[in-house]
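Quick one: structure below, then a few questions.
Here the complex is missing a single protein chain, while all its other protein chains stay put.
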Amino acid sequence: MDSFFTIIVDLLPGFWLTLRMAAASAVVGIPLGFLAGLVLTSRRKLFRYPVIVLVEIFRGFPALLTLYLLYFGLERIVLIEMFTAVVIAFGVTAGAYSAEIFRAAITSVPRGQLEAATALALPRARIVWSIVLPHVLRIAVPPIIGIVILVFQGTALAYAIGAKELLGSAFSTGIMTGSLFPQLIAAAVLYLLVTVALTGLERVAARRAARIAGSSAPMTRRALVIAET
Amino acid sequence: MSKQLIESDPFGPIQPGPQSVSLSAHGIRKSFAGKEVLRGISLELRQGEHVAVIGPSGSGKSTFIRCLNLLETPDEGSIEVSGQRVFSAGDALRESQARALRLRVGMVFQSFNLFATYTALENVSLAQRFSLGRTKHEADERSEQLLRRVGLEQHMHKHPSQLSGGQQQRVAIARALALDPQVMLFDEPTSAADRVAFIAEGEVQEIGTPAEVFGSPKNERTRRFVDAVSGEL
Partner (left out) sequence: MQWQLLPAAVMMTVLIWLGALAVSILLSIPLTLLRRSRFGFARAVGAIWATLARGIPPIVWLILLYFGVASGLLKDVPAVSAIVGLGLVNSAYVSDSIRAGLDSVPTGQWEAIRATGLPRAVGLVRVILPQAFPIMLASTAAYSITLLKNTALASIIGANELIFFISNSVQQGADPLPAFLLAGVIYMVFTVPVGFFARWIEGRSVIAMVR
């Protein structure tokens, strides 16, 4: 029986693929979510409604379904290769979830500070850059880290389309060498470590947000939980 | 503080004299959702004057003050700063016009509205840099000066959440003064005072928090004064 250490080392290439998939999906999805959230704060129904529909669709579809849709569903129209399909599928899913988070964060900027900025003759663009954005970032970062955790765990689904990421390599190695259980445990440990680390980060960010942004932060937390699901 | 009551039509002959007029508002009218809140208010502020706007709650005091720096746009009326017309209801208002007015008319809010993500120093410097165009160095120097003057030297690098109410008010005042305005507007400044003392006939009649003294005065004389001012009698 291989030592636990060897098992982990053999899983590293798969782990690396997982990390790359997760990072790429987050990089695609979160800015997308920010733009969507921005549009959701607009007063023009013409802009808001299409975004609302798209957000509801990608929040309503299971991520696995979105993945299948892109990888198999579009087969007859365009062939998308594995990594791209994963990144697009999890990117839009992450975007759909984070849209609501950013929308709530943008609307939670205390009106009084915006009025003060106006009374100080600050130009509109400067108000957005120096007052709105810092507030949004501090408030949105903790739940966005939550989304990143979901994306990271989601990449395990790529196993279903045959990707050799962490779960995929653990499974195939396990089947081949008859040591499925230890392989799966090792993979589970790696997922656990990253998740725990990210959760810790999320808590630190949440404390900072509450400290600086004041009382508006806790009120949005519960609404964000509802929004995240 | 000198007291001047707001009248609903332009008041009598303007006192002749060397004092120049810093700010004047004529015939300000404002309605919200069909309800007329300001019915033609005019006011002249002379240089060096402090004018206290008092009245019952709901009388439109806050609305009027907010019209003076165009946080609310009057439906009718005009505003002049140092003799120059800066606002006329009916003319389209450009953002640059409004900003020019706000550089001359500073405001301290009832709830201070300090920028939560910045330190006290940064709060005071921000508008200096991006509204007036001063360099970071100039702005910070002036901010330090002002904060020192209001006794907040030790607290310059703290965030608003780390400051007491009184300290926050001082930062808010410094922040407004930093733009060297010609007029300063204070919205409900006494509600932030730690304590209020009511003095009549050379004696302190009552002393307590603003809520106590204005809301539920214990002394008969205080109560009569508060009632008279708020129009209950």
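Order of writing sets the labels: A and B. Residues in every chain begin at 1.
Rule of thumb we're sticking to: a contact is a pair of C-beta atoms (placed from the backbone, for glycine too) under 8 Å apart; a residue touches a chain by one contact, two chains touch by 3 or more.
On a predicted model such as this, the values are computed, not experimentally measured, just so you know.
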- Within the entire complex, the undisplayed chain is in contact with A
- Query: From the list A:Leu17, A:Ala63, A:Val148 or A:Ala209, which touches the chain that is not on show?
  - Reply: A:Ala63
- Consider the whole complex, including the chain that is not shown, and state which of A:Leu122, A:Leu157 or A:Ile212 touches that chain. A:Leu157
- Note on the structure: Missing-chain contacts on subunit A, rising order, are 56-57, 59-65, 68-69, 72-77, 153-154, 156-157, 159-160, 167, 171, 180-181, 184-185, 187-188, 191-192, 195-196, 199, 222-223, 225-226, 228-229
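By our rule, only the chains that are shown with their structure count from here on.
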- Message: Considering only the defined contacts, which subunit A positions touch subunit B in the complex?
- Response: 110, 112-113, 115-124, 126, 130-131, 134-135, 138, 211-214
- Task: Going by the contact rule at the top, pick out the subunit B residues touching subunit A in the complex.
- Result: 69, 71, 95, 98-100, 102-103, 106-107, 109, 111, 113-118, 126-127, 130-131, 159-161, 172, 175-176, 179
